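For this depiction, one protein chain was excluded, whereas all remaining protein chains were kept in their positions.
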């Protein structure tokens, strides 16, 4: 088993990056790897409740979040500084996540076999 | 005749944007429009002397610069603040250009029929 | 008013092509004339006839083709951008000995001169996906 | 050492695909084993067999195909990314009633499982063009 | 004789909005679209254009998609028809890459 760390750092809808990383996470979960899924920088916008991309004819990226645990992705982290820098707070998020800081992320990176960032 | 303003703001080689904008400028020149070609932000790197992209198997974007005047593109400007912010000076540039500032660019924009920025 | 569009972004990868499509529909609905839609750089992928979208997503390629047909829009794909990206018509496929054409027939393939012409004949030119 | 590559960028638009090609050649020259090159998102355009490059530019599509053949590399194109971008093999072209295939035959089309498999069987996985 | 500045990039990842603000002139307008609307939720944009005779707009579908709202009433929501009207009302437009 490998430890794979995923840094979700892009806002949803402006590009396909949020969806592309989520698809990688779910694929790795099917193979039962140890997954660390970390939302930081603009990636924290992926967790916001109340997203409604229907008028963009786009799929709601956040719809998959509540199912992450079913897929065995239970190590989901949020960089608190990224959230606060954007004027957001944890009660605006769609799912409960463990908050972390840059030092925590550095430690998780050091313990990872592979890292993917989108 | 229309006044077309082109804002070259991307560094060369990392993306095709510098070349894509240059191709637009040269096409507009063939149709003898009034052209304002302004290098600012990272676009100032397009003017640097000594570029050698041969090992990237890429074409030298700056090779076309000396021919601009032959194409009738004689209104070429450089945003001096962008150059200085990058630790560069005008004596490092491949062709002589007229320096300008943000207020000059705003005036040129106001007098333009169409503006393209890459 | 006479408006032209320049589209730089591929469908699906960045949002620009979708924004342009919505803008184009709104401009037509408001009674403006769309003189030309010019697809440049990665924007040429909007004219790829071979793309297959997932059933639960909007097919942006089909949406463009349908809008172009319905309003008889002048939709032009930049030839230099298109060749490099494998968007070819039958003539080019034959000339360059490629096995197939790939451009949606509702689009024309031509040069940047068509973009300059759009600048000369439009009141406004709006760029998307830069 | 066993190394895999993930390539996100289209050739010509951004530099990532070129950087990856140079890296891949250098890794092979240094005696490392390339377990797999996985093309994801816009990276699938590297496997487009229909692209026609200008004569005075390096044909990056041909360069990849040639490297893959010469070293018998396992080059895999993500099927979901490829379908949406019009990079199809004959089976898919037939299944989705498209007029032609467009993938360079040196590349396989498969799913993200091949990328996970590369993670499991490689010492290093390097991402390009993100 | 004014310009519509169109910004489609996140203010956190890209300097597009900063570069727009450096060039914007009195009478110009700024329209936030796509990831650019993330700037609408910050008070800093309203502060930056305050007193400069610059009007700010944000595309309503992009705000709704992302679940964010304008932090300040001086940033006006527009739909696609409003976007078209802004193009018509300004002499030219500048899509900041």
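Order as written gives the chain letters A, B, C, D and E; numbering starts at 1 within each chain.
In this section, a residue touches a chain if its C-beta (ideal position, glycine included) is under 8 Å from a C-beta of that chain, and two chains touch if they have at least 3 such contacts.
Quick caveat, the model's predicted, so the values are computed rather than measured.
S.K.: For the chain that's been dropped from view, list the shown partners it touches.
M.R.: A, B, D, E
S.K.: To test your reading of the contact rule: which positions on chain B touch the chain that is missing from view?
M.R.: 10-15, 41-42, 45, 48-53, 55-56, 58, 85-87
S.K.: By the contact definition given up top, give the residues of chain E that touch the hidden chain.
M.R.: Touching the chain left out of view, chain E contributes residues 12-15.
S.K.: What chain D residues would touch the chain not displayed?
M.R.: Touching the missing chain: residues 1, 3, 14-16, 19, 22-23, 25-27, 29-30, 32, 124-130.
FYI, only the chains that are shown with their structure count from here on.
S.K.: Applying the touch definition from the top, give me the chains sitting in contact with each of chain D and chain E.
M.R.: Chains touching both chain D and chain E: A, B, C.
S.K.: Would you identify the chain whose Cα-based centre sits farthest away from the centre of chain B?
M.R.: It is A.
S.K.: Measuring from the mean of all protein Cα atoms shown, which chain centre lies nearest?
M.R.: C
S.K.: So the centre of each chain is just the mean of its C-alpha atoms; given that, what is the distance between chain C and chain D in Å?
M.R.: Distance between chain centres, rounded to whole Å: 26 Å.
S.K.: Which integer distance in Å separates the CA centroid of chain A from that of chain E?
M.R.: Computed value for the inter-centroid distance: 28 Å.
S.K.: Which residues of chain C are in contact with two or more other chains?
M.R.: 12-15, 41, 80, 124-125, 127, 130
S.K.: Do you know which chain B residues sit against two or more other chains?
M.R.: 16, 113-114, 117-118
S.K.: On the basis of the stated criterion, which chains touch which? Give every pair.
M.R.: Applying the touch criterion to every chain pair yields A-C, A-D, A-E, B-C, B-D, B-E, C-D, C-E.
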